[in-house]
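Encoded as structure tokens, here's the structure I'll be asking about.
Of the protein chains in this complex, one is absent; all others appear in place.
Right after this comes subunit A.
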């Protein structure tokens, strides 16, 4: 039997007031009429807790767009889970936050698109900056811990010092600076988003200095730009190892991007229990452990460190989900990534960002 998962990422809806072109949601967004009902989600939380999950991340899209959010927060809390609200901040009024906190939200993760109002609102596609600043102050007033999340890319990486300063002003305990990972909308917009080597080289010491200066006050987590690295990220700390995702329509995914692997048979909570899906489904067992690996991963000591990297990225860039993540310098397909860097880091003509929209 596989070890129990620690967390459930509950994507309550794909609807979102923001239109960020790097969204990790799939291009085919789930429409409102296909979303799980309140009863479905309550059952999913029950099953996740029974399976071993202790953290429930209420995410999306924008979870505040679900009118049943208070009930779902209360239910997750009643199960003894740590309840994490992942939000754009749009719609998070003082009263709303106070009510959600009293029902059991333990921690708020607030997205920030850029350091300034102009930059933030351009990337988000709507006027959201002021509402984020207000939302942060409500979180602080309520005494909840705040994490600010910023996705980094070519359009905002030069402003990383300003983003760190903004997170400090917002009173964040943690700041996640995550270089864009290329799935869903981000993959679609990769040529607008890929940072240059110069940008990354300039940002690295700024982040390192801030980590040192803010030690004990604000923790800064820096997620690397993997296309530019020699080794892949330890994606999900292994397939079907620590966390599972339930999409708005009830699809159960080993990682939020897993729908891109078209050969994977995805199960749904309307048909099976999370227990059966986690332990027995072909999709969750497809890349568990090390047996599925081929060389160079199979005989590589780093397989215990990076688990062969990301299955979705392998599928997207090589067509084979069981291949070594092609960002790895040992991958026979590394040249594919190098070619992408060469042609897309500084394209002759800059493509226009496709803003995230429901079709």
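Observations on the structure shown:
Throughout what follows, a residue touches a chain if its C-beta (ideal position, glycine included) is under 8 Å from a C-beta of that chain, and two chains touch if they have at least 3 such contacts; residues count from 1.
In this text, contacts and distances are computed from a predicted model.
A chain of this complex does not appear here, and its UniProt-recorded name among "Polar amino acid ABC transporter ATP-binding protein", "Sulfur carrier protein", "Pyrroloquinoline quinone biosynthesis protein D" or "cytochrome-c oxidase" is "Pyrroloquinoline quinone biosynthesis protein D".
Only one residue in the set A:88, A:113, A:147 or A:259 touches the chain that does not appear here, and it is A:147. The chain omitted from view is touched by exactly one of A:15, A:75, A:107 or A:153, namely A:107. Taking the complete complex into account, residues 4, 6-7, 49-52, 54-55, 80-82, 84, 106-107, 109, 143-145, 147, 173-174, 219 of subunit A touch the chain not shown.
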